[in-house]
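Only one protein chain is missing from this complex, and each of the others stays in its spot.
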Amino acid sequence: MLLNYSHPLEISNLTTWLDTTLRSSMPEFWVLFIEFALVIVALLTAYAVIALILIYAERKITAFFQARYGPNRVGKWGLLQSLADMIKILLKEIVKITRSDRFLFFAAPFFMIVASMATFGAIPFGKGLLAVDFNIGVLYVTAVSSVGIIGVLLAGWSSNNKYSMIGAMRSGAQFVSYELSAGFALMTIVVLAGTMQFSELIEGQRYCWNIFNGHISSIIAFVIYLISGHAETNRGPFDLPEAESELTAGYHTEYSGLQFGFYYLAEYLNMFIIASIATTVFLGGFLPIQVQGWDAFNGIMDFIPSYVWFFAKTAVLIFLSLWVRWSFPRLRIDQLLNLEWKYLLPINLVNIVVMVILVLTGLTLKDLFGII
Amino acid sequence: MSSITEYFSGLFTGIRSLMGGMSVTWKELWTKKVTQQYPENRDTLVISDRFRAELVMPHDENNEHACTSCGICQLNCPNGTINITSEMIETAEGKKKKILSKYSWDLGMCTFCNLCVITCPSDAIKFNNTFENAVFTRSKLIQTLNKEGSKLREKKKETLAPKGE
Partner (left out) sequence: MEKIKELILNTVPDAVIEQKQKLTVTVAWQQLHLLVKTLRDNAELPFDFLVKLIGVDRGEELGVNYLLCSSTDLSKELVLKTGTSDRENPLLYSITDIFETAHFNEREVYALLGIRFINNPDMRKFFLNADWVGYPLRKDYDANPELNPLSFESVEMVDTAPRIMETPDGLVEETVNVFEDDPYIINIGPQHPSTHGVMHFRTALDGEIVKKIDVHSGYIHRGIEKLSENLTYPQILHFTDRLDYLSANINRHGLCMCVEKAAEIEVPERAQYIRTIMDELNRIDSHCLAWACQTNDLGATTAFIYGMREREIILDIFDKTCGGRLIINQNVVGGVMFDIYNQFQKDVKDFVIYMRSKLREYDRFFSHNVIALGRMVKIGNLSKEDAISYAVTGPAGRASGWSCDIRKHIPYALYNQVEFKEIIRTEGDSYARYLNRLDEIEESLHIIEQLIDNIPEGEICAKTKAIIKLPEGEYYSRIEACRGEFGVFIESRGERFPYRLKFRSPSMALVSAMPLICKNEKISDFIGIGGSMDYVIPDIDR
């Protein structure tokens, strides 16, 4: 009870109360059933809401980078703009392409959305706000998020459009390459933390985030993860699969209405997912900033609810991604592959070895300064 | 050895150039935005005096204009935007005289080359800067410039009244 009062704003209070109430009146099976349903509804809602907020944020921030105001007509400061866009996209006609491979054409957006949805579900948003806590969480996230590429490839193939086809092929090459770097960067941290379970990963970072704990090695891994994660989301300067000035819209050229909406949502959500995994793995997840020994400070920081910490850290990373996106020209396919195979991957491999040495020889910050 | 140096120097100059680019966008993030908020800023919006938006025929307070319907503007117009209809009347002294009955101008066809205005011998027409002339039907773009019941300003008056305002 004492814990509850010290964290009055945590949502976990609500969930615990709900669980207790349900259990007192129902058999186990029904409790689980209702809870599953609730979790699914909550995640779906969060999925849509986060995407809408991100779309708005991106448009606004982009505009400010470009000496413009961005959306400012629908609602105060244009706040309702993405809502209006969503309604528009829901109402739009889905154009049937005559000479497309009908079945694959319709199936492709679902692969995309299911992959990002499944990854989204495994993210720890706050204390007690983790839908499922696998003991191989990191592996699960990496694996499931790669399913999205099938959606892109199918879209490009089934559209029967040469632009889409080129976009999809580029996307394939890009995704396979950068998945490797992203995976290795996460593995570097797994070596450091000694676990793949998100809850343990986060708990281990209470007083020293992984990015500081492994110092040089961690920072390199962090940067590489951000770059390759950014590349996996197909956003500029890595937006070759879409490349509007070359391929009009790349793999989703032929999509319209809600099907296009799926790709659109998935793109933004993938950006969020990459940022939140980086937060969880490198920046202490939903944990507040804590310094060992400064109890008063820690108390104050702890008062801010965990999900606020989580979203704040994620937002910083998303801003970074937007900043990069709107500053650089697009890479060419060979530059893109060069970056991965000649720079990121070799650096990454060396980095893992360095990390192993750091951990074995006790040169991590935790070991050096005796932080728990 | 040199290739290794090249590898790393390439890497670091690359990173530095990217940082330079990002610093520019960071600075722009905080600069004043240049977008004009058009319908809201209508009161403060300054359209330059010379802006050619619409051809008008200035009329004075007596509902008189300076057009003698000589047709030079119509002749000079490269794509037949101006159409003048005139009629012959007899004045009190018994002289025959051509007066303007309709000066029609097609906004939709006009290329705003200003030839009609500079060739007009009596400064009867000019372009003004009222630029909000979008309409929903094409036929509305064909405008009649002379007002209902207006007539030609007499020569004597012209020296007194300020010209073409």
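Order as written gives the chain letters A and B; numbering starts at 1 within each chain.
One rule holds in what follows: contacts are C-beta pairs under 8 Å (C-beta built on N, C-alpha and C of every residue); 3 or more make two chains touch, one makes a residue touch a chain.
Nothing here was measured: the structure is a model prediction, and the numbers come from that model.
Asks: Considering all chains of the complex, which shown ones does the missing chain contact?
Replies: Visible chains that the missing one touches: A, B.
Asks: I'm checking contacts with the chain that's been left out. Which of A:Val223, A:Ile333 or A:Ile352 qualifies?
Replies: Touching the chain that is not displayed is residue A:Ile333.
Asks: Write down which of A:Asn72, A:Thr248 or A:Asn298 is the residue touching the left-out chain.
Replies: Looking across A:Asn72, A:Thr248 or A:Asn298, the contact with the absent chain belongs to A:Thr248.
Asks: Which parts of subunit A are in contact with the chain that was left out?
Replies: Against the left-out chain, subunit A lists 62, 65-68, 162-163, 166, 170, 236-237, 239-240, 243-246, 248, 326-335.
Asks: Hey, which subunit B residues sit against the chain that's not shown?
Replies: So the residues of subunit B touching the missing chain come out as 13-15, 17-18, 20-21, 23-25, 28, 34, 48, 50-52, 76, 78, 111-115, 118, 127, 129.
Here, only the chains that are shown with their structure count from here on.
Asks: Rounded to a whole Å, what is the gap between the Cα centroids of subunit A and subunit B?
Replies: Distance between chain centres, rounded to whole Å: 53 Å.
Asks: Write out the stretch or stretches of subunit B touching subunit A in their complex.
Replies: Its residues touching subunit A are 11, 18, 21-22, 24-26, 28-29, 31-35, 37.
Asks: Going by the contact rule set out above, which residues of subunit A touch subunit B in the complex?
Replies: Answer in residue numbers: 61, 63-69, 72, 323-324, 326-328, 343.
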